[in-house]
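Omission of a single protein chain aside, the complex is shown with its protein chains in their original locations.
Going by the order they are written in, the chains are A, B and C; count residues from 1 in each one.
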Amino acid sequence: MTIKLLFFGITQDLVGNHIIDLNIENSISVVELKSELFKQYPNLNKFPNFAVAVNEQYANEETLINDKDIVAIIPPVSGG
Amino acid sequence: MTIKLLFFGITQDLVGNHIIDLNIENSISVVELKSELFKQYPNLNKFPNFAVAVNEQYANEETLINDKDIVAIIPPVSGG
Amino acid sequence: MENNINIKLTAEKLNLQECYEWIQDPSCGGISIFVGTVRNTTQQKTVKKLDFTAYSPMAVKEMQQIAEKAMSQFTIKKILIHHAEGLLTIGEIPVIIAVASAHRNAAFEACQFAIDTLKESVPIWKKEYFDDGEVWVNSHP
Partner (left out) sequence: MENNINIKLTAEKLNLQECYEWIQDPSCGGISIFVGTVRNTTQQKTVKKLDFTAYSPMAVKEMQQIAEKAMSQFTIKKILIHHAEGLLTIGEIPVIIAVASAHRNAAFEACQFAIDTLKESVPIWKKEYFDDGEVWVNSHP
């Protein structure tokens, strides 16, 4: 299965990409995705303080990510 | 001595005038002026709940009113 | 300090854009604006228009005092208080207050302080006109 990863702000700079398609075997939780990301993109460890949104909604550590989901990596926001 | 009295809002309607020149013998306090006004303009007793300003500043009951002073009768304000 | 205070009592229509242009400042990140407008009802009665009368010289002094107090009580950079006189119809603007500060909380607090105090102390009176008569607001014997 494939999920689309979107990186914003500092995390986009650290990963070097705005959009990444990630292939995984089965549905995984947000916390599992995070450790996968820290492995594949060691630079992200410089800024581990980010939230995760699944399909445009804030997720928690247990939220399951399924095929075709869009996952956004959300560093601290600074709008306004 | 003469003082100028200005009436606003409901008090202007009750007295029937915006400006009145009042002749008095000596300086009087605000509280003395008030009882003089209630005597000369019995209608004012219908709305005794007003503040008094002397020379464009809020006065208290003891404030002395002197010759040429401008005294304003200020019912509850409702700007804004 | 004078240049950071803008007071106006006028028979002309108040202008929000003009107020914004005066208040905005490169050192300020937050601007709080309060706009009072004439409502079409008060206590379940339909209002047709309002007539504002001021004791002008004293009203201007009181507005200035409110602005100075706001400048000393809150960490703000600029404050503007404009009030209209005369006849206003529904939707028109009796009052605009604008406050600029580096950080937004002080701007909100000062703006609310200014309109609250204005409504308590500035010698301006409004008469409400209904279909069946008129009353001085806050002055029911």
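In the analysis below, a contact is a pair of C-beta atoms (placed from the backbone, for glycine too) under 8 Å apart; a residue touches a chain by one contact, two chains touch by 3 or more.
It should be emphasised that the depicted structure is a prediction, and the values quoted were computed from it without experimental measurement.
Student: I'd like the shown chains that the missing chain touches, ordered by label.
Tutor: Counting the whole assembly, the omitted chain is in touch with A, C.
Student: Taking the entire complex into account, which one of A:K4, A:K46 or A:K68 touches the absent chain?
Tutor: A:K46
Student: Given the full complex, what residues of chain C touch the hidden partner chain?
Tutor: Residues in contact with the chain left out: 16-17, 20, 24-41, 90-91, 102, 104-105, 107-108, 111-112, 115.
Student: Which positions on chain A touch the chain that was left off?
Tutor: 6, 8-10, 13, 46-47, 53, 56-58, 72, 74-80
Following the convention adopted for this analysis, only the chains that are shown with their structure count from here on.
Student: Express in whole angstrom the distance between the two chain centres, defined as the mean CA positions of chain B and chain C.
Tutor: Roughly 26 Å, centre to centre.
Student: Suppose each chain is reduced to the average of its Cα coordinates; what separation in Å results between chain A and chain C?
Tutor: Each chain reduced to its C-alpha mean, chain A and chain C end up 49 Å apart.
Student: Counting only Cα atoms for the centres, state how far chain A is from chain B in Å.
Tutor: 73
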